[in-house]
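Okay, structure first, notes after.
The complex appears here without one of its protein chains, the remainder shown in place.
Chain nomenclature is as follows: A, B and C, assigned in order of appearance, with residue numbering initiated at 1 for each chain independently.
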Amino acid sequence: MEQFFQVLLSGLATGSIYALAAIGFTLIWQAAQTVNFAQGEFVMLPAFFLLAGMHFLGMPFWMALIFGLLLAVFVLGFLFKRVLVDPLLKHGGLSLIIATMALAILMKESVKEFYSAEAQPFPEIVPNGSWDISGVIVSLTDISHLFISAVIVIGLQLFLNRTRTGRCMQATAQNPGVAEILGVNVKRMVLYTFLINGVLAALASFLITPVYLAKFSNGEYLGLIAFIAAIVGGFNQIRGALAGGLLIGVLDNMTATYITAEYRQAVPLLLLIAVILFRPQGLLGTSEGREA
Amino acid sequence: MLEIKDLYGGYGKITILNGVNCEIHTGAITTVIGPNGAGKSTVFKAIFGLLNVHSGAINFQGKNLVGMSPAQIIAEGVTYVPQGRNVVPQLSVYHNLELGGITAKDQSMVKRRIDEVMEIFPALREHQDRKAIDLSGGQQKQLEIARALLLDPKLMLIDEPSIGLSPNLVKEVFATLQRLRDNGVTVLMVEQNAKAALAMSDYGLVLELGQVRMHDKADVLLNDPRVGRLFLGGSMDEE
Amino acid sequence: MMTKRNMWLLAGLIALILAPLGQGNYVVYTLCSWLIFSMAAMGLNLTLGYAGQISLAQSAFMAIGAYTTALLTLPPAEDGVGGLGLHWLVAMPISVFAAFVVGLIIGFPALRVKGHFLAFVTLAFTTLTFLVLRNEDWLTGGTYGLVGMPRPDFGFFNTGKQLRFYYFTLAVFVVFCLLMWGIIRSPWGRAFKALRENSIRAESLGVDTRRITLLAFAIGSAAGGLAGSLVAPLVQFIEPGSFALVHSLKMLLMVVVGGAGFFFGPVIGAGVVILMPEFLRFTEGYYLMIYAATVIVLIIFCPKGLIGLGEIIRNKLRKDKKVRGDMDKGAQL
Partner (left out) sequence: MIKKLLGATALSVAMASTAIADTVKIGFVGELSGGGAPAGTQYRDGALLAVDEINAAGGILGKQIEVSLYDTQTDPQTSRALVQKAIDEDAYVVWGTVYSSSTIVNMLVAQQNGVPQIVGAEAPNITQKGNPYVFRTAYGAHRGVPALTGYFRDTLKAKNVAVAWVNNEFGKGGHDVFIKEMAKVGINVTADIPSEAGAADFAADVSRIKEANVDAVFVYLHEEESARFLREAKKQNLQPKLVGEVTLTGQKVIDLAGDAANGAVAHVGLTAEANIESIKEFGAKFEKKYGHKTDHNGIKGYVAAYATKYVTEMNGSFDQEKFAQTMHGLTLDVAKYPGMLLTTSWDQDGELSRESFMVEVVDGKQVVTTTVAAN
């Protein structure tokens, strides 16, 4: 039983970080109707911004953290939209999706060539420490991952629901045609979405890299998982992505513990296929949410 | 108040409007009819800045709207209700209404106006905290019209308001439009259901191949045999 | 009648026949892989270029073709994983058919749902295929793979030597191109083209877009199976890693770089991907970076790929002359 709770807790903690990446995915999907195949690399990169800030620019940790965050927002939010998304959107979603696949390769290779091919240690954001609660080791890292992710998600929900800008973003995402005729600055709202995705990617990066270690290939699996989480949870709902992330995190760990290690990766994939076939709007998604 | 002069325009390089000329009567309801592909909805999009205008002018109260963004056009006092569903599905009725005033600087005024339009549409007040997607089709259309009224427009463009509504609801929507006209709003409407629309309108305008063919009092058009043959005959029950 | 287009095709074929003469084994080997990947990419082009759907399963279909061929052609083993010792001519059609059937099974449900869900389903399928190949070592040799697939011997023509294997591959390639050509000119093919030009209009003309897309996908999968069936005797070693997701991505980019929807686009794309490392040797590790960046630039500025780029350049050079209509058609068939 201790094992069950141990694995559950670990799964939730990892899943909460998957959720951050998955939410970004969902936002981009809504704002630009595109699938960002580079989302995993978006989570991989900010950690290297932070490391570069510390090691090349000699910044103290907290300053490098802010530096990494801002650079991520600029590069992954602003530049990504301006350089790639804007010119490609008019060619249709297909070109853009393929371009993000190429972008993923470009980002991975660039980090490998310009930073390092080897994994790098990454400073802990959260201090070490753990409690033993009747056999279950509860670490500060796990708890804070869950807590920080929850705060981010709640904050984002509040922003989207309680502020006028947030509601304009929702309008843009759910019905861009209407947002435009109401005089919403649709372009700016779409930009905000990309910037928020940059923030989410950076935060996910800073939280997960102490565990995963900074490596150029980190995004491969993370991207896939975020992707599955978003589809399984429901592409048009933030809470869908959140639930999807947590579900996949737990399911992955439970599978590895109780069922099979060899086919561990298969379980999320099978879930993905099942959801696409039987409930394409996702477990929590609403199918009539947007006019396609 | 609205005068369209030699308007040419379309999507990309495809031209749909081939020199539209007309002057809309202030404070009246004018219905635009015409066959499919005549450019009815396209005229609306052109007025509202959503279209490539190749040449020509759209003068509204002495200002040329060509080249303005939707936000600027709203500020001039024009509002637009496109066809189909136009609510933001996951936002509440109240917040949908609020979006109607998103371009306004004075948000306390927007709050007041929301109250006022909800007076006109009591069903919206009743459901103000529900998600727009959960309203009935007729209520959603009411919501769209109410939202369009939020900034007290002088001209309302409304495209196919009857689509998907039951005959009773259509009557209700038409009555609403007449009430608006009586309060001084100029209404320009595109309607598939031409007979019923002309019957409640003051003026009618026939558009064909991107040009204005006829523009007269509604009852004159209703009794015109050519119009009857072309647009009123079977079109009532088509769809 | 010898049209200009046919002359170009003939010149291309002669170039392909002459290409390996006097070259080292490595160049000949690379030319073989180019032809094989061209076929796989041409199959993928049906799905991407004509039906406008992203498939990330082409490497999985190659795996199906390669493993089927390997298991059928390998000699029976006393211990461990062995095969049936059949001739390649028997193994190949079975491999192609297997890929075709699996393509139908995967594509049918995936294409029922709107949007780019085929991309997700095929992505999952490729990874699942990898896991099965890796874990079921009683059948596939697991992570160690299968070694020593024989190269086909046609009695009068044994393909054991590299150069001979190249001509064997070239012959398969030419037959394959003729078949594809036939498919594209058939009523189905006309439906593909209608689909590419305007899917909404195609639908209104009574084309069942879903069925045609499924067919395009399954035929494309069969092409992947054929390519796999050639990879097994070419490399004489297969292992799960050679058919991982990244190879599907690579093939997808081949199609885009060459020019999606153009008959010979994938051939050029495969040429760039497989031959470019040769010319960019000085770039060493930067090769993949340059490649990815090129793809992005190409997609932004010339979405029709290198063939499209060729067209633009040609049109610029001959601004005064009217571009011949048949050339346009010749490139885009």
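Keep this in mind: contacts are C-beta pairs under 8 Å (C-beta built on N, C-alpha and C of every residue); 3 or more make two chains touch, one makes a residue touch a chain.
Just so you know, these numbers come straight off a predicted model, no measurement behind them.
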| item | value |
| --- | --- |
| Displayed chains contacted by the hidden chain, counting the whole assembly | A, C |
| Residue numbers in chain C that touch the chain omitted from display | 12, 15-16, 19, 22-27, 29-30, 33, 134-135, 142-145, 147, 231, 235-237, 239, 241-242, 268, 271, 275, 277-279, 281, 284-285, 287-288, 310 |
| Chain A residues touching the omitted chain (full complex) | 3, 6-7, 10-11, 14, 109, 112, 117-121, 130, 132, 137, 139, 141, 211-213, 215, 217-218, 220-221, 252-257, 261-262, 264-265 |
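Definition applied: only the chains that are shown with their structure count from here on.
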| item | value |
| --- | --- |
| Any chain in contact with chain A as well as chain C | none |
| Most distant chain from chain A, judged by the mean position of its C-alpha atoms | B |
| Top chain pair, ranked by how many C-beta pairs fall in contact | A-C |
| Distance between the centres, which are taken as Cα means, of chain B and chain A, whole angstrom | 42 |
| Residues of chain C touching at least two other chains | none |
| Contact set on chain A toward chain C in their complex | 35, 84, 87-88, 91, 93-95, 97-99, 101-103, 105-106, 109-110, 112-113, 224, 227, 231, 262-263, 265-266, 269-270, 272-273, 276-277, 280, 292 |
| Complex interface listing, chain B residues touching chain A | 48, 50, 69-71, 74, 80, 82, 84-91, 95, 98-100, 102-103, 107, 133, 147 |
| Complex contact set, residues of chain C against chain A | 48, 52, 54, 109-110, 112-117, 119-121, 123-125, 127-128, 131, 134-135, 249, 252-253, 256, 285-286, 288-289, 291-293, 295-296, 299-300, 303 |
